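Removed from the display is one protein chain of the complex; every other protein chain stays in position.
On to subunit A.
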Amino acid sequence: MVHKPRNSLLTVGVNKYSRSQVVAKRVLYKRKPAGAVAVCPPAVNKTVEVKGAKNGGTRVVAAAKAPRFYAAEDVALPKKNRKHAGVAKLRNTIVPGTVLILLAGRYRGKRVVFLKQLESGLLLVSGPFKVNGVPLKRVNQAYVIATSTKVELDAAKIDAQLNDAYFARPKAAKKAATEEAFFE
């Protein structure tokens, strides 16, 4: 929650309030955290049933198994990336029905009709196929010139099924690691 700054600069390197004073300003002693649920610490041990008549029936075992292998040297893991590019803003000259010129790709130079912008920011575009052979395809806004020519389009007619998932590559079925597959 954005709050007016609790501290201010007197001069370079010198703040008006000390670290503990700033913390006190948060008045934590009066507040209760909103989602305060008693969190049970994860179980360290668990009891497991053991087979065999003379083995005592159950055994207490560590809940998480220790790894079998420890690397000789500690290798630093790369930090997780927290930055994600936002969705490109649609140019105000591009409106459903605008004729666009494709600048790159197999259909470079073709004039094409803009249908709508998809959630990923890519533009859904079509020849139409019968007119110039350009199928329904996605195109990046940067690789397109918008012309001033516009075509009448019914916004309702663009099927809602045409989204990024529609264009996703079908995942290849994983082959089971069988002996025959190994020797193919």
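What we mean here is this: a residue touches a chain if its C-beta (ideal position, glycine included) is under 8 Å from a C-beta of that chain, and two chains touch if they have at least 3 such contacts; residues count from 1.
The rule is simple: contacts and distances are computed from a predicted model.
This complex has a chain not shown, and the name its UniProt record holds, of "Presenilin", "TBC1 domain family member 19", "60S ribosomal protein L33A" or "POP1 homolog, ribonuclease P/MRP subunit", is "60S ribosomal protein L33A". Screening A:A104, A:V131 or A:V151 against the full complex identifies A:A104 as the residue touching the chain left out. The hidden chain makes contact, of the residues A:A24, A:A62 or A:I145, with A:I145. Touch with the hidden chain on the side of subunit A covers residues 103-104, 108-109, 141-145.
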